Each structure stands twice: as C-alpha cells, then as structure tokens.
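Since the structure comes first, as structure tokens, the remarks are kept for the end.
One protein chain is absent from this view; the other protein chains keep their places.
Order of writing sets the chain letters: A and B. Residues in each chain are counted from 1.
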Amino acid sequence: MTDFFLAVILISAILMSGVRRVKLLISGYTVQAFCIFAISFLTALSTNDKHYYVISIMTLLAKVILVPLILTHSVRKIKTKVELSPVLNSFWSYTLTIISIALASYISAGSGILYIKEAISLSIVGALLLIGRRKALSQMIGFLVIENGLMLFELSLIKLSFLIEFAIVVEAIILFIIMAIVIGNINAAFDTTNTDYLSDLKE
Amino acid sequence: MQVLYFIFIAVISVLFFVLIKNVRYKSYISVLSSIGNLLVVLKIAADIQIYGSISYFTGTYYIDSLSLIQLFIITFVALIASIYSVKYITAEVEEGVISSKKATLYFILFSIFSISMIFVAISNNMISMWIWLEATTLSTAFLISFDGSKHSLEAAWKYLILCSLGIAVGLIGILVFIYSAGKVESANVLKWDYLVSISDSLDINLVKIAFTLIFIGLGTKAGLAPMHTWLPDGHSQAPAPISAMMSGALLNLAMYVIIRFYTIISNISALKYMRFLFTVFGLLSLVVAAFSMIKAKNIKRLLAYSSIENIGIISIGIGFGFFDGIYGSLLHSIIHAFAKTLLFLIAGNIIVSYKTKNLSEINGMIYKIPINSVFIIIGMLVITGMPPFASFFSELKILNAGFSSNYAIVAIITVFLTVVVFGAFLSHFTRMIFFKDKDTLPDEESLREKETNVFPLMLSLIMIVLASLYFLPFLNKILEKATLIVLG
Partner (left out) sequence: MMDKNIMMFVNGFLIIILAPLFSGVLKKSKAFLRGYKGPSVFQVYYDIGKLFRKSFIKSKSSSAVTSFAPSAILAFTVVTTFFIPVVYAYPKVQGFSVFLVFFSFTAVKFMTALIGLDCASTFGGMGSSREMFISMMSEPLFLVLIMFLFMETGTFSVENMSYINSIVINDFIGHIIAASAFIIFLIVENTRVPVDNPETHLELTMVHEAMVLDISSCDLGFLELASSIKLAVFSTFFVNIFFPVGIAISLNPINIFAALFFYFTKMILFLFSLAVIEISTAKFRLFKVQDIIMAGFSLAVISLVISYL
C-alpha cells in the first residue's frame, strides 16, 4: 500500500516540475502532503507506535489543511496566477528532472534506507522549482517541497524521539508563515513578486 | 538549573515588553535581561572551573570549555548591543522613523535571538542544536527587514531562502550522521559525548557524506564562500546592533556547530582528509572577501566582507590543525567578535550622523565626530591584526601551524590576502576620516549631540583589551582546554 502512495508522490513531483500555473503547484503540494500523511499513518498502523499517530495527525493538520489554505489566500491577495517566463522553461525542467532522478537512483541504489529514492527525487524537484522560477511564491513552494522530501527521509530512518519530530514540523510551519509574511511585504513594496526586481543590491 | 534561569529571564522580559508602553523602559529591561544572562554565564564559568564540564537534564544540555567560549561571546556581545539599542531605538521612535509597536517587536525578537543562540551553545543533542539554529534564522528574518525599505526586503528574502536551504541540507547531513551510528535504538545516539566515545564504530562512507553535507549546509549559515551571497546584503541592511550581533556571535556559532561535528570524526584516521574542506573553503572565502573589499562602496558591506574574511581565517586555522592552529582559531573568533561589534556600532553612529551609507559621501570624520573616529581607527587596527591586540597573536599562531603543516603555500597566500585586506581598510578609512570634502559637509552643531552613543563603544574596547590579555590564566586555561577537546 505504501508503494501506491510513493508512486503518487513521484508522479505529482514530476508533473509539478514543469507546470507554470500556481494553483496547480499548490494542488500538487497538497497531494504530496496527503500521501506523506498516508504513509506515516500506515507506518503507525504497522509498528503500532503512538508517536507516529501523532506525527501523522499533525502532518495532516499542518501540511494538508493549513499550508494550502494560507497559500491560496496569499495567491488571491497577491493576484499572481501564472509564472510567465521562468528561468528554466518547461522542456529543460523535465529534462533536468529526468537526469537528476536517474543520477540519484544510481547513487542510492545499494543503500538500505527505505524511501531514499523518493525523498531525494522530491528534494531535487523542489530545488529545481526553487532555482528555476522567478516568482517568489513559486520559490517558496519549491522550498516547501524540499521540506516534504526531508520529512519522507526522516520517516524512513530510525525513529527520533517524539519531541524532536514535533519541533521539526513546527519549525517548518513557522518558517513557512514567516516567508508568507515577507512575500506579502515584498508585494506591498514592489507591487510584484517577480524576484528579478530583487537584484538591486550589488556592490 | 542554570538552563531554567535563561528561560525565566527571557519569558519575564518578553512579558514586560508586551506590558510596558514606554520605549525607553523597554530598552532598559532589555539591558537588564542581557546582564542577567551574563551573570548566569559567569556562574556557569565558575562551575566549570571546578567540575570541568557540566550536563543537565540527563545530558540534554552539556557545557564544556568549547561552549563556554561561545557563551561568553554571545552574552557580552548581546549586552553591548542592547546598551547601544537604548539610544538607537529611542532616537528612532522619537523621530518617528519607526512606530512604538515595531520597537516592541524589535525587543522581543532580540530576546528570542539571544536566547536561541545561547541554547545552541549549550545543547548536547544534535537535533536540538539544529532546531535552535533554525530559530535564530526565524528571529533575524524580520530584524533584517526592519526598516521596511525595498533593499532590506530583498536582503531578508535572500537571507530566508539561502539560510533555510542551508539548514535543510544540514539537517539531511545530521540525519545521515545519526543513521551511520548503526541501529542504535536508544536516545543517546543524538548526544555529542556519546558519539565521540563511539566514534570508531561509525560507518565510514556514510560519515563522509554526512560531514560534507553538514559542512556545506551549516557553512551557508557561517558565511563561507561560495555560500556567502546572503551575507553582504543581510548584514548591511539590518540595523546596526543587530548586524553587530549577527556578525559577532551568529557566524561564530555556526562555525562552532561545524567544529562540534568535526570533533566527532577527528579521531577517525581514515577521514583525516576531511580537514581540507576547512582549508579550501576558508581560502576561497578569504579570496572573495579580500578582493570584494577593495571595490566596496557601502560601509556596512565593507564590514560584512571583513566578517567573511575573518571566518575564512578561522576556518583555515582549523584546517591546519595542530595545537597552535586550533588555539589561534578560537582566540581569533573571540577577538573578531568584539572588534566587529565595535566597528558595526561605530558604523551605526556614522549612519545616524551622516544619514548615508555610501563611502564616497562620508568624509572628514575627524572634524565632525572625533570620538567615533578615534574608536574606528583603533577598531581598524584590531581587525587587521596589529600587535598589541590578540588578533595579531591569533593570526600568528594560525600561520605558525600553517608553516608546520605540509601546505605552506596556503599560509603564504593567506599572508598576501591579509595584506590586501589591510590595504583596502586603510585606503577607505583614511579617506573617510582625514580627508575633508568641502561640498558635502553637513552643519556642525546638530552632530555634536549624536556623539553621545559612545558608552557601548568603550565597553567593546574594554572587552578587546581583556581578550588581548589572553595569556593570563583565566582565559588561557579555558582556551587550552577547548583546544584539547577539539583535537580529541
């Protein structure tokens, strides 16, 4: 069953790397967060460990409900719909995704960590979104996808104590809220969130 | 117990910030809380003289000489910065540049920032150290964009993205590190002292990957090139006391975390080439910083590049190894913290007097703000490594270690680049201080009053002098013990 969710995560990640509409990026992120919730819930069921239940419920509340809500609210406020001219156009995004995931699969072939291929793929797609886009909102979503990949990596390792996983998730949420506030300020000051205008400080 | 004191002080001061309306009283409370933190640290120092090292809460918090150095730096720099903030913030609120609600936010974030840094220094648990380091990123993000201008927003966005990304990479490194400790189920696997004791049983390949990821990720936060690009923007747009704290304390703290990881693996003989990471990145930082300083046009950017250069020197010192190299790096981090604080606070005063950051528009300082110009001359001498100050001896020890190792060429390049840095500082500062450009002279009376923010500068100078007396037993013993900890 976890295989199905892992496959959905990969599909959503690959499709996300090339789309330009911000709403599709947000839905892709929501789908990924939901699959991570499902995987952690299934792990909780199989190991019967209480703290996995709490982590999965927290993931559900925070990443599947709260974060997309704030994102859609920001999109409405900032009035950005489509990334018109990204740094990496669609063709190169997909090609770089293929090459990086191939490399990552090859490197992590012999490792015993459970979900390492999917975690690395998510991180790479997130990095491509972060680097290859001009709008600050897309960059932030790329960062959130990297955090998703990190969480998947964490789920597959030996368990950390509950307080620490809780703190990591809370940290990610606070970071996201701060980024959203800063993007709001940038939009208010510059009237756009195109980061091309954010390259004034040079010497 | 002392840990609870820190939390108690922080909570009480935040409560007061919210309740009290007068900005001046708020700033006094901030100073009082910094003094409180300092007293707790002094008590910890006294305990360490007796016990050697202390740990609390079943080893969740662990303090030894290495962390004690960082605690000293953090609390003293925080104290000096909070004393400076008294005049700085009250002046800005009186002139109406920022609202009183924003001043409250400033003080609250300042407290959170200091306490996060303190907790990074005293944590034993790797993940809790990472969490508090991330907390420093969160609390300084708004402090950088404090004046709300377009440039500061740009700096804040770059800072957020780059540092969060760096710390995320660092987290991956930490997780791989934990995984390399084998299938140990106990909670001890996250603690330093435990990991140092089992350092032989770690899986070599995984540790290599983990340490490289940690170095690059946390090196972003420490300002090593080529991950330094957020630093000139971030430190130049933040208000002066915050820049001082970030340059002085935060960069050192990030290096401290990397050094902690290095102590775990420094005993494994198969990984002795890892220390070349330190040398290579340090040298690169030095090169980038030295040549950028020549072209700098903004006084705070000049000082930010100087921070990158000094962190590069510290990193090269650790890369060289031997007793002298590490002792020199630790001493250099102390003296750099206080000297950079001095310089940034003077830069704050200059900006308040001249209302500009551009180097070409600042001239004739000796005529207008003589006390500050004397301090800036002394500060420049300290930071470039002039003899009676400790920075000379620290750089000397580092170069000594460099020439004893096989890679003397790196030491030669370091010498050359420090000369370049000295030349850059000299040319910029002499033009600023001594030359008088008749057209751009503002009127002289209004500037006399603004000279009065001099007390924190004197405090920094006292700390520099105290640090320069490092060979006296109280500092020497701590430094020696810390070096032995790093060398394993």
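As a working rule, a residue touches a chain if its C-beta (ideal position, glycine included) is under 8 Å from a C-beta of that chain, and two chains touch if they have at least 3 such contacts.
In this text, all values refer to a predicted model and were calculated from it rather than measured experimentally.
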Chain not shown, its touching partners among those shown: A
Listed residues A:Y94, A:F162 or A:Y197, member touching the removed chain: A:Y94
Residues of chain A in contact with the chain not shown: 3-4, 6-8, 10-11, 14-15, 17-18, 90-91, 94-95, 97-98, 101-102, 105-106, 109, 117, 121
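Quick note on the criterion: only the chains that are shown with their structure count from here on.
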Touch list for chain B against partner chain A, complex: 125, 127-128, 131, 134-135, 137-138, 141-142, 145, 148-151, 153-158, 160-161, 164-165, 168, 171-172, 175, 178-179, 183-185, 187, 189-190, 232-233, 236-237, 295-298, 301
Chain A residues within the chain B interface of the complex: 113, 123, 130, 136, 139, 143, 146-147, 150, 153-154, 157-158, 160-161, 164, 167-168, 171, 174-175, 178-179, 182-183, 185-186, 189-190, 195, 198-201, 203
